[in-house]
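The other protein chains are all here in position, but one chain of the complex has been omitted.
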Amino acid sequence: MAKKLIAFKLNNQPVEVLIEARELLVHVLREQLAQTGTHIGCETSHCGACTVDFNGESVKSCTVLAIQANGGEVLTVEGLAQNGTLHPLQEAFMQDHGLQCGFCTPGMLMRSFRFLQENPDPTEEEIRSGMAGNLCRCTGYQNIVKAVKSAAAKMQPA
Amino acid sequence: MATTAEELDRQALLEGIGCSRKRKEDPRFIQGKGNYVDDVKLPGMVYADMVRSPYAHARIKSINKEKALALPGVLAVLTAEDLKPLKLHWMPTLAGDVQAVLADEKVHFQYQEVAVVVATDRYIAADATELVEVEYEALPALVDPHKALDADAPILREDVKEKDNVGQGPRKHPNHIFSWEVGDRDTTQSALDTAEVVVKQDMLYPRVHPSPLETCGCVASFDKVKGQLTVYITSQAPHIVRTVVSILSGVAESKIRIISPDIGGGFGNKVGVYPGYVTAIVASIVLGTPVKWIEDRIENISTTAWARDYHMTGELAADISGRIKGLRVNVLADHGAFNSHAQPTKWPAGLFSICTGSYDIPTAHVKVDGVYTNKSPGGVAYRCSFRVTEAVYLIERMMDILAQKLNIDKAEIRRRNFIKADAFPYKTALGWEVDSGNYQAALAKVLDAVHYDDLRKEQAEKRSRGELMGIGLVTFTEIVGAGPSKACDVLGVGMFESAEIRVHPTGSVIARMGTISTGQAHQTTYAQIIATELGLPSEDIQIEEGDTDTAPYGLGTYGSRSTPVGGAATAVAARKIRAKAQKIAAHLLEVSEADLDWDVDRFKVKGVPGQEKTMKEIAWAAYNNVPDGMEMGLEAVDYYDPPNFTYPFGAYLCVVDIDKLTGETKVRRFYALDDCGTRINPMIIEGQIHGGLTEGFAVAMGQEMPYDAEGNLLGNTFMDYFIPTFVETPHWETDYTVTPSPHHPLGAKGVAESPHVGSIPCFTSAIVDAFAHLGVTHMDMPHSAYRVWQKIHELGLDKQA
Partner (left out) sequence: MIPGEFEYHAPATVDDAIQLLAQHPDDGKIIAGGHSLLPMMKLRFAEPAHLINIFEIPELKGITEEGSMLRIGAMTTESELIRSALINQKCPLIVEAAKMIADPQVRNRGTIGGDIAHGDPGNDHPAVMLALDADIVVKGPQGERTIAAKDFFLGTYVTALEPNEIITAIRVPASTPGTGYGFNKLKRKTGDFATAGATVVLHLKGNTCDEIRIALTNVGPTAFRAEAPEALLQGREIDDALIEQAAIKVMESCAPAEDLRGDAEYKCHMAAEMARRSIRDALARAKGN
């Protein structure tokens, strides 16, 4: 089947890529654009390891067609640090031991990145429901909640 | 030991044992720079995908590859027929059985591998699997293990039906795998016959799956010119994989390089050698190009290592004061289609005989029978040291049941039966020598912390109002760190562990181990051990694992063995270096070795202030100024064969409230006290405990692999298979005591599996406790709302006023 050229912004850089219509966004990010931070865990939109920011919203990139990204803006974990400075969430995950095997981490970071913009000063309960689309098998979530909370505190306007 | 402020400052700089230093692994993971198997991309790489059986039990009448081969981009379709000339259509298992790599004439479980398709692209490979035409003749499926040994049961394994032994002793039926017994049958019978009280309970520990977030996969790359095979693989045991691949393929072990890069969680799911790995390797050898195989989640749950499926009957004999006189356990173990349990080869029921627990039980007898069924092979896995989870569940349930029978509080019955703190090392009735413990102290601390008596009062009030509140209690003992090579081997290789440490002239260090981290942060904790042992900052110590070309041979990471065995090897290797360093220091300071004291990061001449050499200075000297007759350099290797297992323990308490109209359980409180001996990195230990408790919660409250009567596996995606989210997962409270292992060089024990092993019976204990006043003594897992409601409904508790 004929391939199509699509163009979108990936981590603030314009990219063009030739794809089949059926290709999933996560595969195109990982295999054609070499952004392997975004992971595949369940393929049925339950685990959230493939979470990226798409046009200002969190989406599970295993259940979005790459062709739907045409003309859009995608942010992945590789684009989270700015000018060599880690995002406060990245710092907090490290400080609060919010990761173990690291496989869910990019999805957790990308979801919490958007979540804290939706809710800059969340309670623990709000963090738990706001992050409920991301599964972790290692941490038991407790330290991720802690990390999101401490990042939120750091990100508060002084 | 450092005591002065100056010494403590120097010690703090090392960030060694006992320090909650941040993890060295994190910077790459938080920036998306981990390197997992599916991230590996080699030039010319092609993709494999599996054709799998829709039937649990069927004869393969024909396989037609033509349509698949005609699809542009398809490079090969391999079946058992193609592997036969290479003698690779079957492979040996770690348990002495054989497993079909690709189904040979018959399929024995749903989703079994029937053919592998290789194509230029993973999309084309997936398309081609749809085009391989397989004609099956369905056969009756054997799903219920209790029917496996019936005279009229369908015979599953025609390949071994004439054999009277499939690797683990004599067997009595074509569907029988082994009988394994331990303990004293007669004295146990007599204890049961003469006891004042006997309790007996059947219980099922259901089949569950570890489901790490990353599925299994590999990239196999055979270089035809050099005759070298490189495999990137999701393996918790890369060196064993290399040995197995060498035996299977005939390629010399020295020409095989197995690399376990970053692993996205293992939990026992990534110990075995799977058909996907073998076929990817064969395809790479045949095609001469790298081949990637990555399973999807359905394949992961349906075909790779699961756990449990133990149908147990426990019997406790006791006197009326609750003192136990004997324990008998009978187990029917459903091993699935092939006996491919990944565990020490001589132990068909793993370490199940730790089932006497934390208790002083004078006599015991255990018998386990393994049978084949039309279910996926694997077994043993899931954050557990080879069947310890089942053993702890059994004894902890039996303790509760005995307490109920005698109307003794469940804390008190445990106190009355604990192995006393001064009785260690303690030889159990089933042959283990428990190295150390202090169970009374652990239990007392927990009961105190949660105000146990107040909880019981609250529960009494709630019961009077018809509300369901349960208190669960568990005081478990684990056995981890396999293991002494006299008792434990894998395919004949003793279960030692290895460490190789090299100190560079400037005092930085590289060290390599035979284990492999799947999230436990070995790069951090091993560095901490070396930091303390050598007095060099952990920041400057680089740990490498998982590459068989560079790492020393090791048996891998599972069964909580990294710290008990790998950590011991690391400490001993470091001590060898320190011993050499002491000789160099003596030479430099022109004193005898005996005149030197070790002080955090340096050797000091006794009684002469200022006369000292730091480890950094010694490292430099090791490369230019050593005593006569000494080799230059500063490195050491240790292959550590532990004298015994380690026996971590803990006391857990859980409080639940149950909605009697829906059956939903709210875990209001969970208090986990763990004793893993010396604590290397408390932050990491706590993280491991949170994770283990959460996986225990998942198992107890919702996980199961249900098969229908035809052997179809129901619920093999994350839609149905219960992985708790942020919302369902309780808040965990953790605590600890420290009872060092007397035989481990650091006094450390394993820890990451304890919370899984210990929490599961604690949830059951709490759920059952909510109904205990109504005469309920046991409920099988999972304690889903549905199943709990069935009990509520049976008891009529949901009747509306």
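For clarity, chains are labelled A and B in written order, and residue numbers in each chain start from 1.
Going forward, a contact is a pair of C-beta atoms (placed from the backbone, for glycine too) under 8 Å apart; a residue touches a chain by one contact, two chains touch by 3 or more.
Every value quoted in this text rests on a predicted model; they were computed, and no experiment measured them.
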Omitted-chain contact residue, chosen from A:10, A:28, A:64 or A:80: A:64
Residue of B:13, B:126, B:441 or B:776 in touch with the missing chain, whole complex considered: B:126
Of B:155, B:247 or B:727, the residue in touch with the unshown chain: B:727
Residue ranges of subunit B at the interface with the undisplayed chain: 122-123, 126-127, 130, 296-298, 661-662, 664, 702, 706, 714-715, 719-720, 722, 724-728, 784-786, 789-790, 793, 798, 800
Residue numbers in subunit A that touch the chain omitted from display: 1, 4, 20-22, 24, 43-46, 48, 51, 57-60, 63-65, 67-68, 111, 115, 129-133
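Note that only the chains that are shown with their structure count from here on.
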For subunit A paired with subunit B, centre-to-centre distance based on mean C-alpha positions, whole Å: 30
Subunit B residues within the subunit A interface of the complex: 22-23, 25-34, 36, 38-39, 41, 122-123, 211-215, 262-265, 267, 296-297, 518-521, 683-684, 686-688, 690-695, 717-719, 723, 725-727, 729, 731-732
Residues on subunit A engaged by subunit B in the complex (per definition of touch): 20, 22-23, 27, 30-31, 34-44, 46-47, 49, 76-78, 80-81, 86, 90, 93-95, 97, 99-106, 109, 127-129, 131-145
